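Notes follow the structure.
For this view, one protein chain was removed and the others were kept in their places.
And now, chain A:
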Amino acid sequence: MFSRLATSGFRIYSSLRNTVVRLPAAGYQSQYSIEKLYPNSSLDFTSPNFKVHRQLTHTQTENDKFSGYIPVDELDVRYSRSSGPGGQNVNKVSTKVEVRFHVQSASWIPDFAKEILLQNEQTRITKDGFLVVRSEKTRKQMLNQADCLEKIRSMIWRASILPREPTEEEIAIMEKRKSRAKQEILREKRAHSLKKRMREGPGMNSL
């Protein structure tokens, strides 16, 4: 669709019920038309950016790291009624959202992260190995579903943090802090020692 638009230079509008009218590429165009404001952008704002899409899925299959993308199709989403006060609305509307997926068979999580996830979130994982996340935080089902996904995403981010060596800068900062702390301790020790000595009063050898 996008290539057809780009190469042919025509845009097809259906102005009447069943007829298709071919208009030139500029139907009405003022100087502020989107084509003039953003000449490098494709006008087709609806189609998902397949290049980005491919990148995201590619990194996941390589099991390098988690990119933040969650394929919603592979999650099992269930709706039920929430608890708490709320009268007729809470009794009738399914606002509670439960999202579950099988951790080991999830292709979108890198393998090393799966192990850590199973350990970290033991309380949320069933005997069969499904991670279950529930939310009845808000009054809207959509927001509760967003909350569930937010929780899952942050769990996986935390589980996929790779332990890394400190950089040279970080080592230098740590050394500096250690030495300053050490100097402070020594200063306090000297002050304390002086205080104790002063209490003893003048001795035989002092003036």
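Worth a mention:
Simple rule for what comes next: contacts are C-beta pairs under 8 Å (C-beta built on N, C-alpha and C of every residue); 3 or more make two chains touch, one makes a residue touch a chain; residues count from 1.
Keep this in mind: contacts and distances are computed from a predicted model.
According to its UniProt record, the chain left out of view corresponds to "Large ribosomal subunit protein uL15m" among "Methionine aminopeptidase", "High-affinity nitrate transporter", "Large ribosomal subunit protein uL15m" or "Major facilitator superfamily (MFS) profile domain-containing protein". From the options A:A113, A:L131 or A:C148, the residue with contact to the unseen chain in the full assembly is A:C148. Along chain A, the points of touch with the absent chain fall at residues 1-2, 12-15, 27-34, 37-38, 41-49, 52-53, 68-70, 72-73, 75, 77, 93, 95, 99, 140-143, 145-146, 148-150.
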